[in-house]
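My structure is below; once you've seen it, I'll send some questions.
A single protein chain has been omitted; all remaining protein chains appear in their positions.
Right, chain A next:
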């Protein structure tokens, strides 16, 4: 993976830039010391590391605006950063860029239950929002597995999902408003506590824009009342086909479970070794199906889903009889990543989405690839919405294994696109999938996306080197190739 060549002039000006930033953010909010920069050199995609030019940790919106304005005026690149848990290298620093950390923005500004929303600063963790409103009977629905650590600002930038997305939507479906600082240092408020935009839907556009359009300094999220109860089923199958059929049958019966997760044989066993959740070790596929809502509904649906599971050849069915048991069912799934981490020195987490019906095909092709590359793979899968997380196991200390793991991963993602799916379901493109964008998009598609960036960031200073294989200059993108021509298709009706 190649990053753009660092700008020499910026590198040479490091001390001046640091001094100027210190005038904006006094105290210890500007870091230049190499040891202190070290913790910022990577994010959740640890195979890539770069020391940032400078780290700045502002505490107020005005400071953020002043930092951005300064960087804009002096053409210094900026990489926004939340908790640094991105799995696609979205927060990977640039050697010639200021890393703008939002971790000091930790306040929950307002809880407005009557309007069912919370106004929070971007550095608040995902889980902290739900915890703050838990006692009052509410929660914030999107729940990425990284929720203890990841920030709501990072969730907005990546449009993060979680196991409850099937029923409750992704980040983008659970936001009401944002405060954004543009690279020019302008503070803009988008949305509020009302629904929908009176103009273009900038809230929707900014969600998932990977820190390339502006810096989020405040987020208004929707709160939901906690469901009356939740119960889960643990269903084993002798083949992934049967598991896939069961998922399709549940949805065809008109049931949208709160969560519906699948694990394959290697993932089941890795998780069972780690947490002893009581998973059926001999199953080829395991479904965790959670039903939430009013008790009467949950009891009814549990029966329905059990019936459908039996009809689809389930080899084992367990139904949680207590909250403790429900959590145990989930414990294995939630620990799937570290569990795989225990049986392999390193693993590489992929994130493609496929039309669900293609699951058996994709899994069997993946097994062939696993043989070809000589690397093991375990699969966890947001089964309801077709979002696949293959975990490729490798050893970075064995020369060539990382490259093989990456090639394997790329082949999987290409396969996802080939069967009608996409490169990334929730982790973002970042640097990781940047060079695969051409698998899904034509040059014209990507040019139009980059023109959107031009509207926000004409000098391409915000998080450059991410998402797009080549970042064209805005002047070039704006040029029109006008084709003088005849009046079109004169032979068809026109009046």
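One rule holds in what follows: a residue touches a chain if its C-beta (ideal position, glycine included) is under 8 Å from a C-beta of that chain, and two chains touch if they have at least 3 such contacts; residues count from 1.
Please note the rule applied: contacts and distances are computed from a predicted model.
Not shown: a single chain whose UniProt protein name, out of "Electron transfer flavoprotein subunit alpha/FixB family protein", "Glycolate oxidase FAD binding subunit", "Cytochrome C" or "Amino acid ABC transporter permease", is "Glycolate oxidase FAD binding subunit". Residue A:196 is the one among A:5, A:28, A:196 or A:371 that touches the chain missing from this view. Note on the undisplayed chain: of the listed residues A:18, A:108, A:422 or A:471, the one touching it is A:422.
Touching the omitted chain from chain A are residues 113-116, 137-138, 158-159, 161, 165, 169-170, 172-173, 182, 186-190, 192-205, 207-209, 225-228, 248-249, 251-256, 293-297, 300-301, 304, 353-357, 382, 385-387, 420-429, 433, 437, 440-442, 444-449, 451-456, 467, 477-478, 480, 482-489, 492-495.
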